[in-house]
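Can you keep this structure in mind? I'll have questions shortly.
Left out: one protein chain. Kept in place: all the others.
Each chain carries a letter (A, B and C) given by its place in the written order, and its residues are counted from 1.
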Amino acid sequence: MATLVHLAFLAVLQQGLPIVPERASSVAKQIDYLYYFLTGVTLFFSALIFSLVFYFAVRYRQRHPDERPQPIHGSLGLELLWSAIPLGLTMVMFFWGAHLFYIVRTPPSDATQLYVVGKQWMWKIQHPEGQREINALHVPVGRPVKLTMTSEDVIHSFYIPAFRIKMDVLPGRYTELWFTATKAGTYHLFCAEYCGAKHSGMTGWVTVLEPADYEAWLSGAPAGESLEQAGARLFRQHNCHTCHEAGPTSRGPSLQEILGKQVRLASGETVVVDEGYLRESILQPNAKVVAGYESVMPTYQGQISEEGILQLIAYLKSLTRAERKAQP
Amino acid sequence: MSDQATTLAPQFDDLAQQKESAIFGMWVFLVTEVMFFGGMFAGYTVYRYRFHEAFTAGSDHLNLLLGGVNTAVLILSSFTMAMAVHSAQLNRRRALIVFLVLTMLLGSTFLGIKVVEYSHKFHERLVPGPAFHFDGADPQHTQLFFSFYFAMTGFHALHMVIGVALLAIMTGFAWRGRFSAEYYNPIEVSGLYWHFVDIVWIFLFPLLYLVGHHG
Amino acid sequence: MNAAPPAANALPKVHYLNVDYGIRSWLFTIDHKRIALLYLGSITLFFVLGGLFATAIRLELLTPAGDLFESETYNKMFTMHGVVMIFFFLIPSIPATLGNFLVPMMIGARDLAFPRINLLSWYIYTLGGLFTLFAILSGGVDTGWTFYTPYSSTYSNTNVMATAVGVFILGFSSILTGFNFIITIHKMRAPGLTWFRLPLFIWAHYATSVIMILGTPVVAIAIALVGLERLFHIGIFNPALGGDPVLFQHLFWFYSHPAVYIMILPSMGVISEIVCCFSRKKIFGYSFVAFSSIAIALLGFLVWGHHMFVSSQSMYAGMVFSILSFLVAIPSAVKVFNWTATMYKGSVMYNAPMLYAMGFIGLFTMGGLTGLFLSTLATDVHLHDTYFVVAHFHYIMVGGALMGYLGGIHFWWPKISGRLYPEAWARFSALIIFVGFNLTFFPQFILGYLGMPRRYHAYPEEFQVLNVMSTAGASILAVGYAIPLIYLFWSLRYGPAAGPNPWQAKGLEWQASSPPPTHNFPETPVVTEEAYEYYPGAEADRV
Partner (left out) sequence: MSHDHIVSPKLYLGVLAILLVGTALTVAAARVDLGGLNIVVAMSIAVVKASFVVLYFMHLKYSHRLNWVFGAAAMLWLALLIGLTWTDVAARLIE
């Protein structure tokens, strides 16, 4: 036992054990500053309490078994003081933390869109240009990247410590994560939500490349068709266009330029068309039918994979973009 | 009929303390029960809002008549239970037994009707699980409705069964003359429990049977 | 009173332990003190079991490669470590043993309000324990103690059902304990014992009981629904059938966050008693310490969403839960400051319970402060589900709750057993535990910030040094726990008789003989003074 302790400390001395992980994203430094502030508060109050307890224990140690010190009933002033100081400090923590959280949770609108599907026990990543990666993610330095993520089975969590970001990946729902990498290198990618037998094997590497290297990687990696093309192929393959072509007699609503729009449902409610709604409409088409159309669409549950749905969504998004471009 | 020595437990100073503790104890226990059902209510309200259409469709397949009759039966049983406590307070043993038996009968009627409803659902293949089948726009979420329906009414029915068993024991005690105007805590406490189960149903009925409007 | 008062330091002739003999006299006892001992035995067994699982975990993590166990086995180890330690040790630990023993004695009652229900709660505990043991022996369970859906409800093919049934049943034993305390504290206090004369141990247990009755049923129904999903394939938490897995997390944490306070509040009560006794001083700011227990219990219910900041819970809900989480830190801070202030100008003794109490104050401070990292939204995003969280809650639950439990067991051991434990050994083991604990868990804070996720069977090599330190600490910790187990057993037979009040402590329990008679007091005591009147001037108006 003692040997183990000895060895451990030797190792610390020799290796110069790091206590802060690498810092490779635009938010990492800000989050570290907040962390240092919290650490400072913790060290200060821990040291204060430890030394007070120690000092009182020594200074006021019992000198005679019969001594009975004068009672002190308390002090309202002190109670208020040591309620107010922690309250003030924690409110600083709250606003500081909430401010950064808002940044971490709000992707910039010009972010490159990547898609992530988690399954027991691997990460599958699709680039818009069509490159696919498993347990690896290549991104360029300095460009914001947004991940839209879902799971095929249980809850996972996409975690890159060097970027200080993490988000759970849920089945049946899309979650988002964004970052701007700031330093080239390779960094750990972990699954942080326990997901079964090989949870600790659901790891990978994030490779951050200088823009030029990234372009080289893009052109070197086997791409095949782009996400939009794949989506367009699926769209035809499943004959979606037979009902969803724009036209007065079509059985389904037109899918031109719908993303982000509000539509009225047959039930009278309105929904905003987002990725989640598109996904639901492919898998449970009759749950939320657009007003003016019949519930005639069959479900595609089990026929299109989660990745396929993401490709379809990418395709539908491209329709929206194409329209916008067409308009001056 | 009963003297202090047999009805006062040694940890209490007097009968009044014992009675207050018993009644307060039941209230505290009911707090726990509120939270037990509360977990299901919380989930139900969330889903009911999110999948309103599917839940309405499911609710339409419940038998409003049977549900309504059952509500009346349960309310009536609460009344007879209150009368049982009343009889105990006035030391009327025979009336106490009659009202307890009536309450049990009404409770059993409720459970009987519930069994009929359950068997209908079973035949209509509305019991959640692999055999579930529903011809509606959104069968998946309608199945969720029925999951809640069976979980909530099932736990409620379980409480009814426990209540009827409790009253059967109380009837036995009453028969043997264990109670008097001074000591009838078990009757009063059983009554509190029974009324609580009634209240749960008062909320379950509109929540489950009357989703949306029934034009 | 006996006709002839017993000679100094001799056991009374008749007490609750020797009033009756034989296995039946224990299995059918309704004496709260004997039930406390039944619980003490049961939870000690579960503690040893949970400790064995912990040993297995630490051994596996000695090397980065998952080379000691299969990953499936490792996952079962940490799941069962969590389930056993939380549900079967920590939650019943102080309330069901010290609480059961002391709540009636401290308020001058002959027993709890419902002694039969008290015994029933032990049987329910045992039944729940048997189900869980069955689950462990029949292959174990691998969902993590949090039972997150849809892994637990659909994907895990281990024995989730038996464990869920075990935990569901166990919940009712906890509810019944809390229920009994609330009614007893409200209705059975001795004459003169007003609320503001109550020992703080009682306030803490009252607050704990409130959490038990309000929170436990919600986790019971959540786990029952998981069981129903497994049995009937309904889809309440299963997204493949339209359900919402995050709803389970809401229901689960509605209980399981307050459950942390079920574990720590009773310890805080113990610490208040010990610090006052061994500083020979009244508590500093009685009413603030008392109300902070209640405030923790109530505010504790409003903060559960801080476990879900990255769960896809909405950003705004996250902000609401974050600010509420900070509020619950205030009453905890108030307690720490008041305990420290109580030692000021006291007459401090270094008995083993006081060493545990001083350890508690320091470690709880660190545990509480590191909790702020996890209430802060942005840092929690990084730290959530890493070893930082593991370190934080072990500082609260082991450094806090368990230290308090051990301190309390030592403090009241003379009352429970009638005999003194060997003081030198006790101080030595308290020290060993403090050192071992810090070496085990402090490196985990760093591991967490470096990004090592929890529940990892194998890990990247750069984390090995800190893991080796942690395992080394755990081996010291294990020795520290083994020593009291041995000498406390030893003292049952060979320890010198303690007499009614070996610490010259205040409080009604010290007025009874040690061990106390079955109904605690020959006649109901009358209380005329506030708690912790160590100063003799206040004794003058005593009857």
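To be clear about the criterion, a residue touches a chain if its C-beta (ideal position, glycine included) is under 8 Å from a C-beta of that chain, and two chains touch if they have at least 3 such contacts.
Small disclaimer: the values here were computed from a predicted structure and weren't measured.
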Omitted chain's touching partners, listed by label: B, C
Identified contact with the non-displayed chain, of C:Tyr74, C:Phe101, C:Phe168 or C:Phe301: C:Phe301
Selected from B:His61, B:Arg93, B:His120 or B:His195 as touching the chain missing from the view: B:His195
Touching the absent chain when the full complex is considered, from C:Ala96, C:Val218, C:Ala341 or C:Met452: C:Val218
Touch list for subunit B against the chain that is not drawn: 15-16, 19-20, 23-24, 27-28, 30-31, 34-35, 38-39, 41-42, 45-46, 49-50, 64, 68, 71-72, 75-76, 78-79, 81-83, 86, 89-90, 188, 191-192, 195-196, 198-199, 202-203, 205-207, 210, 212-215
Those residues of subunit C which, in the complete complex, touch the missing chain: 186, 214, 218, 246-247, 250, 254, 301-302, 304-305, 308, 313-317, 320-321
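Definition applied: only the chains that are shown with their structure count from here on.
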Touch-based graph of the chains, sorted into line, ring, star, complete or other: complete
Between A-B and B-C, the pair with more C-beta contacts: B-C
Whole-Å gap separating subunit B and subunit C, where each centre is the average of the chain's CA atoms: 35
Distance from subunit B to subunit A - Cα centre to Cα centre, in angstrom: 45
In subunit A, residues with contacts to at least two other chains: 284
Subunit C, residues touching no fewer than two other chains: 242
Residue ranges of subunit C touching subunit A (in the complex, touch as defined): 66, 71-72, 75, 142, 144, 148, 150-151, 154-156, 239-240, 242, 245-246, 279-282, 284-288, 309-312, 315, 318-319, 322-323, 326-327, 329-330, 333-334, 336-338, 340-341, 343-350, 358, 361-362, 365-366, 369-370, 372-373, 375-382, 384-386, 439, 446, 449-451, 453-460, 462, 465-466, 468-469, 471-473, 475-476, 479, 533-536, 538
Residue ranges of subunit B in contact with subunit A within the complex: 51-54, 137-138, 140-141
List of subunit B residues in touch with subunit C within their complex: 9-13, 17, 20-21, 24-25, 28-29, 31-33, 35-40, 42-43, 46-47, 51, 128-130, 140-141, 143-144, 147-148, 150-151, 155
